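A single protein chain has been removed from this complex, and every other one stays in its place.
Every chain is named by a letter (A, B and C) in the order it is written, and numbering of its residues begins at 1.
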Amino acid sequence: MFDRYLLEDDTFANVEVDGEVVGWKIGARIGYYRGLGLSMIELSLAVDGSPVPPESIRLQLHGADYRLSEIEDVLDDRWGFSETVILFVDQPGGLAPGEHEIAFEQSLRISYLAVPSVNRVSRRLALA
Amino acid sequence: MFDRYLLEDDTFANVEVDGEVVGWKIGARIGYYRGLGLSMIELSLAVDGSPVPPESIRLQLHGADYRLSEIEDVLDDRWGFSETVILFVDQPGGLAPGEHEIAFEQSLRISYLAVPSVNRVSRRLALA
Amino acid sequence: MAVHDIKRGVSLYSFQEEVFLRKLTLDDAVRVCAEMGARGIEVIPEQSFDSFPNLTDAEIGGWHELHAKYGTTPTAYDMFIDLKRRKDRVMTFEEGVESIVRDIKLANKLGCTSMRVIVNTPPEVFEAAAPYAEEYNVRLGVEIHAPMRFDHRWIQQFLDIVHRVDSHYLGIVPDMGIFVREFPRVVAERFKRDGARPDLVDHAVKVYNDHPDDMETLTRELAWRGGTAIDVAFANNVVGYNYVAPETMAPHVPYIVHIHAKFYEMVGDEREYSIPYDEIVPVLIAGGYDGYLSSEYEGNRHIQDVRPVDSVQEVAHQQRMLARLLGEETTTGGSR
Partner (left out) sequence: MAVHDIKRGVSLYSFQEEVFLRKLTLDDAVRVCAEMGARGIEVIPEQSFDSFPNLTDAEIGGWHELHAKYGTTPTAYDMFIDLKRRKDRVMTFEEGVESIVRDIKLANKLGCTSMRVIVNTPPEVFEAAAPYAEEYNVRLGVEIHAPMRFDHRWIQQFLDIVHRVDSHYLGIVPDMGIFVREFPRVVAERFKRDGARPDLVDHAVKVYNDHPDDMETLTRELAWRGGTAIDVAFANNVVGYNYVAPETMAPHVPYIVHIHAKFYEMVGDEREYSIPYDEIVPVLIAGGYDGYLSSEYEGNRHIQDVRPVDSVQEVAHQQRMLARLLGEETTTGGSR
């Protein structure tokens, strides 16, 4: 219901640590009319048509820094309806300057639905 | 409706050409109660949990040797109900001796169904 | 028993398991039908001939020899129309007509005088095929297959054509699977073996057997009862079946070209587990139907995981039941 708003364009950037680019990040919203516990959420990213390896993605929320593979066990943290999470991709050197096609998919395990609700968006964004 | 019979166990073997192992092959059947034109068929293979790159798979039928990517345009050849096709995988050196888990999926675009019919089987087979 | 001229036959569809497994040849299949007194043979050329649609003269000759040898006769040709043959677009009207005309000509070569027109055929293609049907003496009948029913708007389009064109060559092929009163237990049991939750399967079967008017809610309902993917798959399977009263067929009997005597599981020679043939046959007799009741066994896929499928035996059971319901005293013997 909010597919078009799932990625926050102006948060797309390479990430520097101690003067070195260690990866890139983008802010994301939850495509649902309420927040949801992290254990019920599966995410994936692709850049310019290539899937980002799940093991290199981290979800940053409420000061925590979750590996994507961890979140199915997180029963005590929620992605709030109004909150932006930062998806950080561990990729030394980051992304090349310029535009990239960022595809984002969320699969939400909503208990009153027979099958997970899948939200998708793909946007052409310029690195900030 | 014939998932369990889709792979012909005794056809699973490495393939030698001029004394050199160039790949491996397995015989497959169509999981439907009639034959179907090749343009309506999509196939995939995985070995021991890893997908086989589609570009290295060939489908051998009626003396022809189709790349998987070609078959969606083949309007004049059919996979008959009683026929075994040979799936040949281009892989120099072939598979290691012993057992392998072979997963096979067919997606059949059957015109009276709303969505393609997907047939799957996974079998632990020993190289002949 | 009223006088009637209903004949018994078998669709080779019934033997798909053994044919797939190369345990039964075309010759075997026709022979066993003849042995059962089922003289009408229905064929799916796309199943029986790998050379389809380019059957050789030898194959066609062999087919006719087979019938001469066993005293059988070809009945219906089951056609398909591959509207989605191309990935990027559906067939045009012209391609559709070309496809059905190809089938009509081949049906004629095979000696089939009727054709099961599959339900997804565009009505305008069905209508456009009428002159060819007449020219090649092949009566076309659109299949009324579950979950369709006679009064469904999709079927109504074909009935409108049948009534309007008023040709001997356009009609219907009802599949008796539209009269599934009890949900087939072989299907339910297979889903349980495949991991569906037994209580949810039983609930869905109970709901089906009540024939409510809200079957479209079954998927949600099973999910709310804690169902997962396999249970939801069962719900989606269940809504593919349907039941209407056999009497709803009565006004349509004059237009019946051929009949699929669908069945899932015979209870001995006595009855089909799901479908009330003892109520169906009288409707056909009363309406003056004079074509074939063609056995269409579809149980193999539901039992193949636990026991070898014996399609021939299953068809024999149904044929004995049909013979009895049709009043063929000598065939049924003392079976009751």
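We adopt the following convention: contacts are C-beta pairs under 8 Å (C-beta built on N, C-alpha and C of every residue); 3 or more make two chains touch, one makes a residue touch a chain.
A quick note: this is a predicted structure, and the numbers were derived from the prediction, not measured.
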| item | value |
| --- | --- |
| Partners of the unshown chain among those that are drawn | A, B, C |
| Sole residue of C:53, C:147 or C:282 that reaches the chain not shown, by the stated touch rule | C:147 |
| Full-complex contact with the absent chain, from A:35, A:53 or A:93 | A:35 |
| Missing-partner contacts on chain B, residue numbers | 112-115 |
| Those residues of chain A which, in the complete complex, touch the missing chain | 1-2, 4-5, 29, 33-37, 39-40, 72, 75, 78, 80-83, 109-112 |
| Absent chain, residues of chain C that touch it | 83, 90, 119-120, 122, 147-149, 152-154, 207, 212-218, 220-221, 223-224, 226, 239 |
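One rule holds in what follows: only the chains that are shown with their structure count from here on.
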| item | value |
| --- | --- |
| Overall pattern in which the protein chains touch one another (line/ring/star/complete/other) | line |
| Centroid distance [mean C-alpha coordinates] between chain C and chain B, Å | 30 |
| Chain A-chain C separation of Cα centroids, rounded to whole Å | 50 |
| CA centroid of chain A to CA centroid of chain B, Å | 36 |
| Shared-contact residues (touching 2 or more other chains) in chain B | none |
| Interface hub residues of chain C, defined as touching at least two other chains | none |
